[in-house]
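Quick one: the structure is below, and I'll ask about it shortly.
All protein chains but one are shown in place.
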Amino acid sequence: MIKVQSENFNQQIEYDRLRQASHTGAVVTFTGLVRDINQGEQISALTLEHYPAMTEKALADIVKQAQSRWSLIDTTVIHRVGELQLLDQIVFVGVASLHRGDAFAACEFIMDYLKTQAPFWKKETNSQGESYWVDARESDQSALNKWHKV
Amino acid sequence: MIKVQSENFNQQIEYDRLRQASHTGAVVTFTGLVRDINQGEQISALTLEHYPAMTEKALADIVKQAQSRWSLIDTTVIHRVGELQLLDQIVFVGVASLHRGDAFAACEFIMDYLKTQAPFWKKETNSQGESYWVDARESDQSALNKWHKV
Amino acid sequence: MIKVLFFAQLRDKLGVSELSVNSDENPNVQVLLNNLKAKDNHWEKTLASASLMVAINQTISNKTATLSSGDEVAFFPPVTGG
Partner (left out) sequence: MIKVLFFAQLRDKLGVSELSVNSDENPNVQVLLNNLKAKDNHWEKTLASASLMVAINQTISNKTATLSSGDEVAFFPPVTGG
């Protein structure tokens, strides 16, 4: 399941949906939150812009790649867009599998690719009310390297 | 937080506790469930025996190792013991950190070490009512190797 | 015609979110980029970034990709979601 939405999501509902499939032995979830501090700045709010026509397609492609590499029972990706507040949930990735290794790898893979391939952009507002686009982190690009070695 | 208990646990409560710490940007959770099938057998129930005097100590030591390797904000490990039913939750590991890489690595590390170092033993009952101790999986032992290379 | 889109700080800097170009004059992404940069100094500088990303018909692509009439080409800075 893939969703791009402005509304919040509920961890328990998403987890319950993932654990219910037959044979599921392992569920790994990742949740990304709006941090109160980023690159040294005190943050007061965050806006997420995206490329609507492309977003779900990009996420679906990333999930498909994960499904072809690992044995997965079910996968959920939810990404919020629009105005978010401090400590709000931004993104949820959940993976259900028979054994834990597949779920861990696929969940991290999806996040690493989402961070570098899915068309979302963050604009932060700091405590002085100044807004600026967030710079991409070099570490997100290098996080992809581990998936080329496997 | 480390708990060994016969009672069930609630994913949302554990997740909410982990996400509330200041600076948390990433929460990774793992949940292990009683599968309806294991090593080809249809399962009807599971009993978890443990070594009570040692269990929490072993888990605390594993968490301490994870904390020394990665930058973690908060960590929760809950492991159930006693009689469990099909699809019941067995184990929860949750990690909160500033960035996702630390949370993913620490969560998987804790599970890999728990699987081979924490004194729990599973006894399954199959659909014919026969009970037998579960054999350790070779793959759990080899899963440790990745942490020696890092 | 080819539809060209700009996102995030790229759109803010150029002051344009969308424009149309002739497909005959823009056979591939690199030529399209060169034609856009030729508008003026500001466009030239803004589009010069090595980290500029491009998607054709909503799929990540690269500068050597060919273009045809009806394509949607999007330029954007490195993504920062998640």
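A, B and C label the chains in the order they appear, each numbered from 1.
One rule holds for everything that comes next: contacts are C-beta pairs under 8 Å (C-beta built on N, C-alpha and C of every residue); 3 or more make two chains touch, one makes a residue touch a chain.
As the structure is a prediction and not an experimental result, all values here were calculated from the model.
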Chain not shown, its touching partners among those shown: B
Contact with the hidden chain (one of B:A26, B:L48 or B:L72): B:L48
Residues in chain B touching the chain absent from view: 32, 48-51, 53-54, 57-58, 61, 79, 90-91, 111, 114-123, 133-137, 141
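In this section, only the chains that are shown with their structure count from here on.
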Overlap residues in chain C, where contacts from two or more other chains coincide: 82
Interface hub residues of chain A, defined as touching at least two other chains: 32, 111
